[in-house]
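Accompanying notes for the structure given below.
A single protein chain has been omitted; all remaining protein chains appear in their positions.
Moving on, here comes subunit A:
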Amino acid sequence: MTGEYIAFFIFALMAISGAVLMLNLDRVIHMVLSIGLSFIGVAGLFVLLKAEFLAFVQILIYAGAITIMMALGTMMTSQHKEDKKLKRKGHTIFAILGATIIGLILLNGIRTTSWPNEAANLGEDNVIEIGMAMFTKHVIPFELASLLLLVALMGAIVLAKKESDK
């Protein structure tokens, strides 16, 4: 048993339990925090896969988003516990059935794909590799994505401006 093995189990447990808690808790803040646990678990898995850059970007962006979600959740939702939960009988059965089918399809996909035996040299400078790939091979999608973000930003300003003028 190596340290990596133990760490994998801890992070995987964090990722899964965070997601399960997110679905089962009642209050918005609790849900947001548990999804945060899940994000950090995923970031830990990235570290184990030697993708440090991706891991810390994951924490930077998603942990920031957690705080924003918490702030919005506090402002926009009711702070009292809601007792009544919508319950429909058929849902549980369909949910179990759906989850099993998706799981089987994914398992089948993973088992039948032929994985390359050795990963390309990701070890030392994967930040440089990511940068190179992004700004040479994938430069057009990258620019399109930034354009999309810019449009969204301007749209938000226009909408907010309209409301504040009233």
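As a convention for this text, a residue touches a chain if its C-beta (ideal position, glycine included) is under 8 Å from a C-beta of that chain, and two chains touch if they have at least 3 such contacts; residues count from 1.
Throughout what follows, contacts and distances are computed from a predicted model.
Asker: Between "Cobalamin B12-binding domain-containing protein", "NADH-quinone oxidoreductase subunit H", "Transport permease protein" or "Aldehyde dehydrogenase (Acceptor)", choose the name on the UniProt record of the chain that's been left out.
Answerer: For the chain missing from the view, the UniProt record says "NADH-quinone oxidoreductase subunit H".
Asker: Please pick, from A:Ile10, A:Ala71 or A:Leu159, the residue that touches the omitted chain in the full complex.
Answerer: From the options A:Ile10, A:Ala71 or A:Leu159, the contact with the absent chain belongs to A:Ala71.
Asker: Check the options A:Phe56, A:Phe94 or A:Phe142 and report the residue that touches the missing chain.
Answerer: Only one listed residue reaches the unshown chain, and that is A:Phe56.
Asker: Given the contact definition stated above, which residue among A:Leu13, A:Val127 or A:Leu144 touches the chain not shown here?
Answerer: Missing-chain contact among the listed residues: A:Val127.
Asker: Take the complete complex as the reference. Which residues in subunit A touch the chain that isn't displayed?
Answerer: 2-4, 6, 29-30, 33, 36, 52-53, 56-57, 59-60, 63-64, 66-68, 70-71, 74, 124-128
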